[in-house]
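Complex shown without one protein chain; remaining protein chains in place.
Going in written order, the chains are labelled A and B, and every chain counts its residues from 1.
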Amino acid sequence: MSETRTLPRASGLARFKGANNEGVLALVLVVLIIGMTIISPSFFSVGTFFAILRSSIVPLVFALAVLIVIISGGIDVSFAAIAIFAAYTAVKLTGSGNFDPGLIAIVLFACLIGALLGLVNGAVIARFRLSTLIVTLGTQGIFRGLLVAYIGSRYIADLPGSMSAVSTSNLISLEGGGANAYLHVLVVPVVLLCVLIALMLRRTMFGRGIYALGGDMEAARRAGFSVVRIQIALYVLAGVLAALAGVFHVILGRNANPQDLVGTELDIIAAVVLGGASIFGGRGSVLGTVLGVLLVQLINNSLILVGVPTAWQRTAVGVLLVIGVGIQAISAKRESKRVLVNDEVKE
Amino acid sequence: MAQTSNKPDLRTPGGFNAQIDNGMGAMLGRLTRDRSVVRMLVLLVAAFAFFTLLRPSIFLNPLNLENIAVSAPEIGILAIAMMLAMLTGGIDLSVVAIANFTAITITTLYAGLAAGNPGQANSLLPLILLLGLALAAVAGWFNGFLIGVIGITPILATLATMQILNGIAVVWTGGQTLYGAPESLSVIAKTTIAGVPVLFLFFLLIAVVVAVLVNVTPLGLKLQLQGANPVAARYSGIGSRGVLTSTYVTSGLLGGLAGIVFIARNPTASADYGSSYVLLVIVIAVLGGTNPAGGFATVAGVVLATLTLQVVSSGFNALRLSAYEYSIAQGVILIAVMVADQMRFRARRRKRDLQPPVPAAPETQGKS
């Protein structure tokens, strides 16, 4: 009823913007692609497209894990440690490639480890109601330390056959004409995961509970949600997703290195936040997250193409984060003013 | 509330006046301060005793003690910077990046000048150091701007600053380690006064200055109040812009000073130096009694926590444990301290609350 009362131009724009600025993000992506094509015509090709998708595989699965934690009002910086812990341990247990229990068994085992480590996070956070950042910073140190100190510090170059077979499988291979383009097969499970998580968030009470938790924890408790159980479950799920990302990383890189991944946490968090998830909880979508990850990967890719040293990528992500979050923060200030406008006179 | 022993009776007007005349230092958050400082002292002594018993010959070796005293300052200064940010309810993930950035700036400038004219480079050294610190302050100001003016959450703002500085540093150094940091700094770092390394005295000096800033200046009081409850601070006329900007400029400056200590201790600079420090510094700040939700912190507690962690680190060395085992210990300490604080907080609240629990003040849940 107060739709008409909001700023006149907002209503038309609002629909395009989407609940979490997905529209704006998509627009930025399109503009970027057009810009890059103008600068360097070779950019616009199936090969580039496939390359960006391939480079998004691992970050995207991580981003899903981060997304559900952020929606619930928390923040997780331990996911990379969980990922490499789970993946490396799984590979190590295959006798560094000598014994091959099959891909499914390896993946399941990694997921189990991920779930256990996630359970540690969730239990500490839910039971003692501690700052999620501080807890996961602590567990990150613990997980990583345990991995390198007690499980293995050596780089494993020989993956079990079932894993290395996947490494070289492509879903689509376009060859010839001097420009070969390969779409890696792991894109399939990633798409599947995105759809599953999106459905979970939207269509299950667990998913709605995560949003409710992020919106107002006390209200969630009063509404009968089992806050502790939801919180623990979501960190377990985040652990499983992280473990999957770890396995994918190992498969794509064709080796298992315990020093990998740690240090990339912040890029992922940046992508999720750019994708419209609110760091205060309660807001965020899978679509936005996918766009956020693609945007970061696209920019990284473009920088290389334009000849900017890869070292600038970190700075670029930082600048992107400032711009993205800055715009969110400023529009949030405006929004709070607009809410007041609705307080007007009831007819 | 066991606060009977060392204080005058506050119930009588005379006692009350005497107490309040003890000055601000005595007044501000005395209860929490005493507790965390005492706890840290006990922990420090316990850690020291533990490693002394296990490896007396190695641990009590003067060289080992000197090592602790020389390696503590850089971490301690960074931890104090982190404490300041946490005191306002924020966090500064960029302090280590700022420190490295300062170290790289100073090293590059000095090495560049020294290649042409070593004498001139040495005479310009103070200026170069100031320039490095100025850059650190600018980086801190940028954090303060993002947080205080734009309204970005501290964790994201400082994360972005960290990424930006780190990226610039990597590009600038080409990912290599730079050599040729000012030698005179190394010389100073090696001197001792009455057996105490100058670096350690420098660290204590900074601690005292920050303690004064936090406890007996208007800015310090505002900073604590801002952290305790930003909304009430706003409604009390405390301008968050000014307070947050000053805080992050100060933490940036401290980062810069830590950067100078980096190159004084070890005349090289690189973009990736101290990459494990962010976790360590947060562990120290929290262990030292800083409430990550804001409002409470003590410099003395952080100094003691720094020493404790350095003792643990050197003890781990003496026991031939690896850096990874040390990192496990850090994580365990961090979580254990938080859990212990939380349990005590709950118990205390249950005991003396006259009001129903306030839903509007959720505990430390959520992000800083």
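The working rule: a residue touches a chain if its C-beta (ideal position, glycine included) is under 8 Å from a C-beta of that chain, and two chains touch if they have at least 3 such contacts.
Quick note on the criterion: contacts and distances are computed from a predicted model.
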item	value
Omitted chain, identified by the protein name its UniProt record gives, among "YbdD/YjiX family protein", "Sugar ABC transporter ATP-binding protein", "Dihydroxyacetone kinase subunit DhaK" or "cytochrome-c oxidase"	"Sugar ABC transporter ATP-binding protein"
Selected from B:47, B:104, B:178 or B:228 as touching the chain missing from the view	B:228
Option touching the unshown chain, where A:207, A:239 or A:324 are the choices	A:207
Interface with the undisplayed chain - residues on chain B	1, 10-11, 16-17, 19-21, 23-25, 27-31, 216-218, 221-222, 224-225, 228-229, 231-239, 295-296, 349-361
Interface with the unshown chain - residue positions in chain A	1-3, 5, 202-209, 211-212, 214-216, 218-226, 281-283, 335, 338-346
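In this text, only the chains that are shown with their structure count from here on.
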item	value
Contact footprint of chain B on chain A as seen in their complex	73-75, 124, 128-135, 137-142, 144-149, 153, 217-218, 263, 266, 269-270, 273, 279-281, 309, 311-319, 321-322, 325-326, 329-330, 332-333
In the complex, chain B residues that touch chain A	91, 146, 150-153, 155-157, 159-164, 166-168, 170-171, 174-175, 275, 279, 282-283, 286, 292-293, 322, 324-332, 334-335, 338-339, 342-343, 359, 362-368
